[in-house]
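Complex shown without one protein chain; remaining protein chains in place.
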Amino acid sequence: MKDEALLKEPFPVVFRRWMTSAGGITILLTIVVAIIAAIDAGPFIIVNTVVTGGMWALLSLGLSLVFGVMNIPNFAHGEFFLIGSLTAYFTFNPLRLYLKENPSPFLSAIAPLLGIFLAFFVGALLGVILEKLIFSPLRKRSRDQWVMNSFLLTVGISVVIINSVQLTWGANFKGIPNYWNVDPLDFLGVNLSVDRLAAFLLAVVTLIVFWYFMRRTQTGRAVRAVAQDETGALMVGINLNYILSLTMALSAGLAAMAGASLLFIFPAYPTAGLKPLYVAWYVVILVGLGNVSAAVVGGFIVALLQTLTSFYVGTGWEDVIPTAVIIIMLIFKPSGLFGSEVKGIQER
Amino acid sequence: MLEVKNLNAGYGFLQVLWDVSLKIEKGEFIALVGPNGAGKSTTLKSIAGLVTPKSGDILFKGEAIGGTPANLTCRMGISFVSESLNLFTNMSIYENLLLGAYTIEDKQEQLDTIDFVFNLFPRLKSRRNQLAGTLSGGERKMLAIARGIMSKPSLLMVDEPSLGLAPKLTLNVFDALETLRQGGMTILLVEQNVNTTLHITDRGYVLEQGQIVLEGPSKELLENDHVKKAFLGI
Partner (left out) sequence: MENNAQAALSDGATGNGRFTALLNATGISPTGLTMIIILLVLPFIPPFNQEHILRWLVSAALLGAQAIAFDFTTGYINVVNFGFAAFLGVGAYTSGLLAVNLGLSPWVGIFVGAIPAALIGFLTGLLTLRLRGIFAAVMAWFVGLALLGLTRNLVDLTRGPMGLSTPTLLNTSSNRPYFYIILAMMLITYIVLRKIIGSRYGLAFRAIGQNMDAARASGINPTYYRVFNFTVQCLFAGWLGGFYAHYFGILTPQLMLTARTVEVLAIAYIGGRGSLWGGAAVAFPFIFLIEALRSNLTELPGLHLVIYGLLLVLVMIFYPGGFAAFYKRAVAWVKGLRDR
């Protein structure tokens, strides 16, 4: 009676409900396709999918969260990714040079994590600043056509950040050869670099922590409450401003963390955020606007789609094929593969 | 405990309440009745902090709370169960109740209160893992009231709990309110179901077109000619 085990629904019930939904079928199909492709082309398909998929999940989850809780379609989400990779670059690069002079195995092992965690906090801070400086004033002025107005604001923010970065640090690529300078592991016959493995593990750990936070803590529940009924949230004593700032911070922090973790693949430069932005939006529309948990799954699905497109069709087409896929999806199931948790996708 | 003095309030340019005054002592069970559109809900929302008064005072335990946001009035001990319930539809009953206790820090206290409300509404206990959005109308009402008392309020305001409920379920809800009141809670009940309401409450106010037109002990109101004519159809 008095424990939280009550919260759990029996697993078989959940599982059956899932497997017969559009979402369940999608997941099954994704796994099947991944296996067939892996047999056909090699296991690297799965490795690549899983590594970028984890980071796309972090990215999409944050975008979805901000839309669900704050009703902001964020077109500056990619810039959080950019800020994250910049932070990691400026933290890790001096450390790397220092370690070249003064080798220290311990420091070498944790230096990358330092950059990645710092990126999370810098991203979160930027998120809070934007909420306090920009969204909150707009909210106080008027909530008419909030979705469109906030969308335009984020477009403005994105332009400002991209070009400020360009003004400050120029347009050159700021990348690193790798985080951990050790030999790649052999995994299913695929060379798996420690950087990739670490990125994947980091994503998994973060997702678990995030899930625990949202489901099992009062603050996490409050975030979901605000998404579902703002007035109800106020009525039970939730401080709306606090939750909104927290949501923005989390969303931005996760995106920044993804940017930092992938610095060894995606170097930092002013428009580095565009691609992640596209991916995150793609995932969110594909799985259903505002559906946070589905966004996680969607991250992996889209990563697979990208891996397959670039392997079978060729690079350069990765914007074309996914668009065709999403058009088909919108024709048949506009609420997204996993349905939408937002108050409805039809215009009110 | 609660004193409303010359409250004027409304929405935008539309003024709904005109010089509304009422007073509630600790432990009282008060009815606020009136026809549709009279401003009953607006009165409750003003007290709860969901509507900002244009003028007038709202004193709660001697403190002026007019214009205080709803999350703070909740912390001060006012709980509001609205007409539309404002449940978290994608969360289970259990989670809704836990959120009801958002202002209570102590984990054990939260769980004890959940025990208490499950005893009050056993139906909720047996469905504690069901999503609020999938409950029946009666169950939702119970959940909303249960969530309202999770914060251990000193004043509970309930807006039209009988609306859209079968008579039997209405009785259940009223019984629960009666139990709560016996446990010492102060309750302000808004109802259109005037007859029943005046039978279970101590005192009542009649609101018409945004103004208090009558007030007094519920028994006397039941005998009042105007009340009889306007609400009881006698």
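Just so it is clear, A and B label the chains in written order, and each chain counts residues from 1 on its own.
The definition used in the following text is that a residue touches a chain if its C-beta (ideal position, glycine included) is under 8 Å from a C-beta of that chain, and two chains touch if they have at least 3 such contacts.
In this text the structure is predicted, and so the values were computed from the model without any measurement.
When the full complex is examined, the chain removed from view is found to touch A. Contact with the chain not shown here comes from a single listed residue; of A:Ser104, A:Asn163, A:Thr219 or A:Asn241, that residue is A:Asn163.
The residue from A:Ala38, A:Leu114 or A:Ile134 that touches the chain not shown here is A:Ile134. Looking at A:Ala88, A:Ile176, A:Val223 or A:Leu289, the residue that reaches the missing chain in the full complex is A:Leu289.
Residues of chain A that touch the chain left out of view are 73, 134, 137-138, 141-142, 145, 147-149, 151-153, 155-160, 162-164, 166-167, 171, 270, 274, 278, 281-282, 285, 289, 316-320, 322-324, 326-327, 330-331, 334, 344-348.
One rule holds for everything that comes next: only the chains that are shown with their structure count from here on.
Remark: chain A and chain B have CA centroids separated by 42 Å (rounded to whole angstrom).
Listing the residues of chain A that touch chain B in their complex gives 1-2, 6-9, 218, 221-222, 224-225, 228-229, 231-240, 341.
Chain B makes touch with chain A in their complex at residues 48-50, 69-72, 74-75, 79-80, 82, 85-92, 94-95, 98-100, 102-103, 111, 115, 128-129, 147, 150-151.
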